[in-house]
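Complex shown without one protein chain; remaining protein chains in place.
Naming follows writing order (A and B), and every chain is counted from residue 1.
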Amino acid sequence: MLKELLEHRQTEILKKWFDRVVNGYKPEAARFLTGGGDRFANPVRHTLLTEFENIFSFLWGEGGDERLSTALENIIKITAVQDKTPSKALGFIFVLRDLLFEEVAADPALDAGIKQDMLVSCVHQTDSLVSLGFDIYSRCREKIYEIRIKEIKSQRAGVMARGVVVDG
Amino acid sequence: MNFITSFLLTVGLFIVGYFGSRLPFVFGLVIPYTALTLFVLGLVCRMIAWARVPVPFRIPTTCGQQRSLSWIKSNNLESPFNLLGVVGRMFLEVFFFRSLFRNTKAELYDGTRLVYGSNKFLWVGAMAFHWSFLLIVLRHFRFFTEPVLPCVLWLQDLDGLFEIAVPAFYLTNFFIVAALGYLLARRLFNPQVRYISLGSDYFALFLILAIALTGIWMRYIDKVDVVKIKELVMSLVAFAPVVPDGIGWLFFVHLFFVCVLLAYFPFSKLLHMPGVFFSPTRNLANNNRAKRHINPWNPEVKCHTYEEWEDEFRDTLKRIGLPLDKAE
Partner (left out) sequence: MSEEKKIKPNEILAGIDYNPPATGWMDTPVDFKKGTFCNSVPAKFMEYLGQPQPHEWKSYQDDWGLPDNWREIIFEGMRERLKKFRTFRVFMDICVRCGACADKCHFFIGSGDPKNMPVLRAELLRAVYKRDFTLAGKIMGRFVGARKLTVQGIKEWFYYFFQCTECRRCSVFCPYGIDTAEITMMGRELLNLLGLNIGWVTEPAANCFRTGNHLGIEPHAFKDSIEFACDDVFDNTGVKVEAPINRKGAEVLFVSPSADYFGTPHYYTLMGYLLLFHAVGLDYTWSAYASEGGNFGLFHSHDMMKRLNNKIYHEAKRLKVKYIIGGECGHMWRVLHQYMDTMNGPTDFLEVPVSHVTGTRFDHAASTKMIHISEFTADLIKHNKLKLDPSRNNHWNITFHDSCNPARAMGLLEEPRYIIKNVCNNFHEMPENTIREQTFCCGSGSGLGTEENMEMRLRGGLPRANAVKYVKEKHGVNCLACMCAIDKATLPPLLEYWVPGVEVAGVHEFVGNALNIEGQNERTVDLRGEPIKEQEEKKDA
């Protein structure tokens, strides 16, 4: 039931989702993200659009966790380097949850009991996104530190190699 | 805020021009001469100032293949190797805004939708504005010469090709107003551009829009006595100024706006007009390795010579068996 309801409204929900997320950026950045340029000139916009759609369609089990995780990862990789707190980096999931609530609440054809069930289902789905998201976020941050340490080490390695040669 | 200030400033100028029509001597003679003097002197001084600053390095931005091996096709317009290429590159830049045109190909948006990047609009808007402006200025030469030059007449006919109204409606009038409207709207409604826009950016657009609108107003709505205006202009040109009676107030407003533009020009960003010719990333050839460029102030700097280096590392060099210039 919920699945059908949401699929029916997919285009609208996706549009609202993207708009609300992008409105969290400064207006001039938001304009850039909503505006021109293909996927190469405007990669952030492209990633958000594509992966939102993927998340939406994988959410009810079509793609499996792995594909869901890839979609989330592509977005979180970006938000994780754009100096954000973890809550902000995952904020886009909460935006989706609110949207789903609004959709369910706004449907006049549903009776209260069914609505309640649907809302619970929405909470479950987005909760699973959030927990996946947290894992991915910390993986990304770990990766960044790992890369930094690797660089420090390789710089050291140069120095040490020189040291060895001096002694030899 | 910047927008409103500029708008009010333009309205203020309008009012000054309106009352100026009651002082025809000042607004018909003194101010035009002063403005023109400021324009010419200001521009000449600025260009001399630019020209006197040396170009220490030859740093063209290359946008195409360099000239290197004979069998590799080089691009003499985007990466000019000689004067001809530079002239061609500048020609495209000045007359067709080559750089602005770049990156304006139609793009497939998200795989399905075909759209044109916003820069295409910017290019079209800029072309429409600048070309219309140029043609309008040239058309005005019919006021400056007697008899009117044939090429000016020809231009006038071309511009009024579609005889929509009487007097003939000029295409450039439409284009310039539309283009200015677009450029203004872009500054206002595109947050990115609004963020970078200064008061003076709006002011330049308002000022030119005011000139265009008062001009159109005079020609089609509240007609002024063109014969008398030409009389005034010709007397100004001949340095024997006479202000005939009965020129409508609107003309003085129009003229005043033009004077403000002329006087403002050399002190503002409108300097980009002569400035583009001075831009070292565009007006130099990419032949750096073939022809030496001279820096007139090439400084003496402290370098680390081989001799100093050898002295510092002599023991090491000896130990590892590299040849030395001096044994000790």
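Everything that follows uses one rule, which is that a contact is a pair of C-beta atoms (placed from the backbone, for glycine too) under 8 Å apart; a residue touches a chain by one contact, two chains touch by 3 or more.
Keep in mind the model is a prediction, meaning the values are calculated, not measured.
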item: Which of B:Thr37, B:Ser68 or B:Thr145 contacts the chain that the document leaves out; value: B:Ser68
item: Contacting the left-out chain in the complete assembly, out of B:Thr10, B:Thr172 or B:Ser197; value: B:Ser197
item: Residues in subunit A touching the chain absent from view; value: 20-30, 32-33, 36-44, 46-47, 77-79, 81-85, 87-95, 97-99, 101, 105, 119, 140, 143-144, 147-152, 154-155, 158, 161-162, 165-166
item: On subunit B, residues whose C-beta touches the chain left out of the figure; value: 2, 5, 46, 49-50, 53-59, 61-69, 71-75, 78-79, 81, 93, 97, 99-100, 102-103, 119, 122, 126, 186, 190, 192-193, 195-201, 203, 267-269, 271-272, 275-276, 278-282, 286-295, 297-299, 301-306, 309-310, 312-313, 316-317, 319-320, 322-323, 325
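Here is the rule we go by: only the chains that are shown with their structure count from here on.
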item: Centre-to-centre distance between subunit B and subunit A (centres being mean Cα positions), rounded to whole Å; value: 45
